[in-house]
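As structure tokens, the structure follows; a few thoughts come after it.
Showing just some of the chains, left in place.
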Amino acid sequence: MVNKDIKLLEAILFASGEPVLENDLKEKIKDKKNLSNFLKELKEFYKDRGINLLKTGNKWSFRTSDDLSNDLTIFKVQKRKISRAALETLSIIAYQQPITRSEIENIRGVQMGRGSIDHLMEIGWIKPSGRKNIPGKPTMWSTTELFIEHFGLNDLSDLPNKEELKASGFLDKRAAIATISDLAKNDDNNNLDNLDSEDNNIDDFIQSN
Amino acid sequence: MTKISEENFNSSKFHLLIANFEGPIDLLLFLARNQKVDLSQISITELAEQYINFINQYKNIHIEIAADYLVMAAWLTYLKSRLLLPKEEKTEEHSAEDLEKALRYQLQRLEKFQKISKTLYSRPLINRDIFYGGSSEGLKVKYNINYTSNLYDLLKSYSVILKSKDQIKNLTIEYSELYSVDRAVKRMKEIFGSISEWTNLLNIIPKLIESNRVINKSIISSNFVASLELSKNGFIEVKQQETFGNIYIRYKN
């Protein structure tokens, strides 16, 4: 006999049709302290089935299995395609959040095409989150819960190749020349004064303002 | 981006539109990949050369090219010359080697993120590859209203207000270059006297502008309407002998 709480969880997750907060699940069952065990058990049970149980952020949901995607195109919701610019911007935000617009421009080496930020916001994948404490107090951007949900991530640390990227030293928001000056400074530790001089001289050229 | 295979790169490079690149660094990266060397080993002088050639030749074909691409070309020329010159004495500025390193870093970093963005987007995505489902049939369901207006809606709405205020401040009505019927009537009245014989309508309308079809259409149609207007008022006669044939007019005494 299947545990009643497990059956309840199954039914709720099935009937909700979208991700459910872990806390809301807890409210519905009797044996509350075993919630995570139940969920683990369910996840295991559906591991190789046509539908899988997945945790994204602090929500749980049933979704169709990855490896069926080619056979399920009938359900595909036709959406406007996302531009390369928007996608690059999204991935930079995802890996470097929170990040300002001009830092994104440092990395892409180009002024942002109009449309990327507002388009990503329209889809609901990014949001403004706080302001950077530098002159002008520019808005910083982060990804949303919906981003995590749509991309099937457990959480942000689950982003593909994140560690590798970090180790390679490319998770740096500064203009390229600023990263070089740091290296140079380490080599022959002179002028320690302007450690954060990411503005002036060559950036003007490289960033194509 | 346009699909370009390695072989036809040379023949097709001028058909490539700059519009396909996301800025100078993106173009540089494309050229660099074409050298088929590890980016960390790539020769910046050679790359600079390639970029400058590309921009110069492109410039000959399409005059319009975004300023940032030209600025980058100028900067690369400068960098190349500094790299080729004998090693300079230490100055306040960044050394040519630093600049070279920075550029290489910039290329590698952008490449990483371009790859990452592909990896990210090829993950199974909700509503594209995987789907939610389920049905609550048979269960008691209570509905809570959830207002889904989000930040995007809010900002968009405020922007519309800002925009409409801006527009009211600078409302300008543009002069239309199209040929109006009034103008055609006025002009035709002025040349009445000289059309006593049947004359092809096309021969008495103003000279057409070679390059602009829309304006030309407006000239022809406005003059045609004007001729009908004037014949209705009894000033001229209009005739056409066959469908799509020439239209003739003459002054009515």
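List of remarks:
As written, the chains take the letters A and B, and residue 1 is the first residue of each chain.
By our rule, a residue touches a chain if its C-beta (ideal position, glycine included) is under 8 Å from a C-beta of that chain, and two chains touch if they have at least 3 such contacts.
The shown structure was predicted, so the numbers you read here are calculated from the model rather than taken from an experiment.
The shown chains stand for their kinds once each; the full complex in the file has the makeup A x2, B x1.
Convention: only the chains that are shown with their structure count from here on.
Averaging Cα coordinates per chain places chain A and chain B 32 Å apart.
Residues 1, 22-26, 68-69, 71-72, 75, 93-94, 98-99, 101-103, 105-106, 108-110, 112-114, 116-117, 119-121, 123-136, 139, 141, 150-152, 155-156 of chain B are the ones touching chain A in the complex.
The part of chain A that touches chain B in the complex is made up of residues 11, 13-19, 51, 61-66, 69, 72, 75-77, 79, 82, 84-85, 87-88, 90-92, 94-95, 107-111, 113, 118, 121-122, 124, 127-128, 149-152, 159-161, 165, 168, 170, 172, 176-177, 179-181, 183-184, 201-202, 205-206, 208-209.
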